[in-house]
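Only one protein chain is missing from this complex, and each of the others stays in its spot.
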Amino acid sequence: MRVHRVGAVVITVVTMAAGLTACGSGGGDTFVVGVKFDQPGLGQKQPDGSFKGFDVDVAKYIAKELGYKDDKIEFKEAISANRESFIQQGQVNIVVATYSINDERKKKIAFAGPYLVTGQDILTRADDTSINGVDDLKTKKVCGAQGSSSPKRLADKFGEAWKSQYLTEQQGYGACLPLLENKQVDAISTDATILAGFAAQSPGKFRLVGKPFSEEKYGVGVKLEDKDTREKINKALEKMFGDGSWKKAVDANFGEFGRFFTTPPTIERY
Amino acid sequence: MSAPAVPSKRARVPAGGARVNVLYDAPGPRARRRNAVFTVLVILAAPAVLFLMAVKLNEKKQLDPALWTPFLRGDVWVNLILPGLLNTLSAAAVAALIAVPFGFVFGIGRLSGHAWIRLPAGAVVEFFRAIPLLVMIFAVMFGGNAILGLTVTPFTAVVIGLVLYNGSVLAEIVRAGIQSIPRGQSEAALAVGLRGGQVMRMILLPQAVTAMMPAIVAQLVVLLKDTALGFIVSFEDLLNAGARVLPSNFNNLIPSVIVIAIVYIVINLIVSAIAIWLEKRSRRNRRSTARPVEPPGAIVAPGSATGAPAAGVSLTD
Partner (left out) sequence: MQALLDELPVILQAFWLTIRLTLASAVLALVFGTILAAMRVSPLPVLRGIGTVYVNTLRNTPLTLVIVFCGLGLGLVLDVSFSTSLSTNYLWLSIIGLSAYTAAFVCEALRAGINTVPVGQAEAARAIGLTFFQNLRLIVLPQALRTVIAPLGSILIALTKNTTIAAAIGVGEASLTMKTLFESHGDAVVPIFLGFAFGFLILTLPTGLLFTWLSRRLAVIR
């Protein structure tokens, strides 16, 4: 009798494993897009189940140009750690998720775009006028996200002693926000787009310094060998830049901070 | 983990109805008055403390209805919180379904007559119990990529970590369960001509399973709680919903962490209640000659051999 029970457990495990693998296949006639779920202004899941943000608007435009209707688009959560595997394993058609183009990633997947150029910037409280550039952070408490390259850049710049005295690394930039609001820290520093998204959510509370000290180019991730789709996406993006939809998406998602992203970037075909 | 099963000493109820504890006498008139005063003071102090906290929270604008009303909306639960809960429960379920067989294989392996099975099984169990789970999860995520070239998803990393750690703790429970059966049982079985494997399968395991059921379920509560570690490697679990997704929508980190904590507590209380029910049931069923196995870390009677602390016996995390 015990043996039967053990057998039942084994069968259940195998079934579940099979079920999990089965879930992994995107495809059919839907267009599956990997976006961030928790990044206001870029990719955010709304309480009603819909998605909002600049990345989402870009993805919808691309889908439309590739011939997919809005109801054929399926959004999947792409977090920083799983973006490459999502594309490589074909779980998504494209990834539009604050995905910076760099050489390391170009070995595994291909990028269309860039569709937005941003840089590491600083967010402070609206009434704090003492921070106006990266050098002012030398004596200010700064919050960053674990695993992000932004706090690392500051630690390299200011040294170990600064890191222990002035830097804290939390789980994501959302966790930094209440700390900044309540004066536990004086600044948050990462991509201007991310900061703008958070700031636009609570109007009047925060100030984006607007002096980026690095360059990040957001691209659309596709399969390495899929040159055809890549070129189609590049064409779609160029059309989006040209017909005013790009500017409209910037203003809709970044609000008053849209002024930091005035001109669309040039597509890099490599 | 269920409370250690020690019979209550406050059993005798005098005529007055007040419970008597060994530590103090049934209160006389003066003590009763003093106790009443203390009770009133505490009852008054509790709202005062709560009020102070509320004032503080209000000062920081954390009591703003806009931060709390999202939890009254059905769509917030359906689209944001429940998917996280589902991920938490499925990680726990998959991990539990693999960890239990893992525990049986290695627990029985440690009792094997062959040294080439016994020693490696022992080494695996002791190693994974001594390593913090978070360290294991990090190692799986980065090691999978560096050694095997795989990109390990947070779900996989959490499940593998949970299986290795909790499976090893379960192996110890299984071993203790089998060892709790009187020697005479296996000696008698051998005497009637059963082979080693048959003794284990037909005599020891059926009785041991009954004895260790409560301890296994108690460990599964620990496993369920441990899924929250996935938050640190960005697994989209319940804690992720409470500490990342909800605050990104409503900027309400503190309210949502409090609400999520309540959800966790309710789920764990339900699973703990199942553990206690199982324990009662297994006590009623007298088919087994084994004593129920204490959950790891439970207090055992002085002089009992299993009281020694072992690296990795975790009643926490």
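Per-chain residue numbering starts at 1, and chain names A and B are given in the order in which the chains are listed.
Everything that follows uses one rule, which is that contacts are C-beta pairs under 8 Å (C-beta built on N, C-alpha and C of every residue); 3 or more make two chains touch, one makes a residue touch a chain.
In this text, all values refer to a predicted model and were calculated from it rather than measured experimentally.
Student: Looking at the whole complex, which of B:Leu50, B:Ala66, B:Ala130 or B:Met202 touches the chain that is not displayed?
Tutor: For the chain that is not drawn, the touching residue is B:Ala130.
Student: Out of A:Val185, A:Val209 or A:Val222, which touches the unshown chain?
Tutor: Per the contact definition at the top, the residue touching the missing chain is A:Val185.
Student: Pick out which of A:Lys108, A:Arg125 or A:Lys141 touches the chain that's been left out of the picture.
Tutor: Answer from the full complex: A:Lys141 touches the omitted chain.
Student: Sort through B:Leu50, B:Ala66, B:Leu150 or B:Ile265 and give me the one touching the missing partner chain.
Tutor: B:Ile265
Student: Contact with the hidden chain only, please: which chain A residues?
Tutor: Answer for chain A: residues 141, 146-147, 163-171, 175, 178-179, 182, 184-185 touch the chain left out.
Student: In the whole complex, what residues of chain B lie against the chain that is missing from view?
Tutor: 1, 3-4, 6-9, 21-25, 27, 31, 35, 38-39, 42-43, 46, 53, 56-57, 60, 62, 127, 130-135, 138-139, 142-143, 145-147, 221, 225-229, 231-232, 239, 242-243, 253-254, 257-258, 260-261, 264-265, 268-269, 272, 296-299, 301-303, 307-317
The criterion applied here is as follows: only the chains that are shown with their structure count from here on.
Student: What whole-number Å value describes the gap between the mean CA coordinates of chain A and chain B?
Tutor: Centre-to-centre distance between chain A and chain B: 36 Å.
Student: What part of chain B is in contact with chain A in the complex they form?
Tutor: The contact residues of chain B facing chain A are 60, 70, 73, 75-76, 78-80, 93-94, 97-98, 100-101, 104, 141, 150-151, 153-154, 201, 205-206, 209, 231-234, 236, 243-245, 247-249, 251, 253-254.
Student: Of all residues in chain A, which touch chain B in the complex?
Tutor: Going through chain A, the ones touching chain B are 1-3, 6, 9-10, 12-13, 16-17, 20, 37-40, 44-49, 77, 79-82, 84-85, 88, 146, 171-172, 174-175, 177-178, 182, 201-202.
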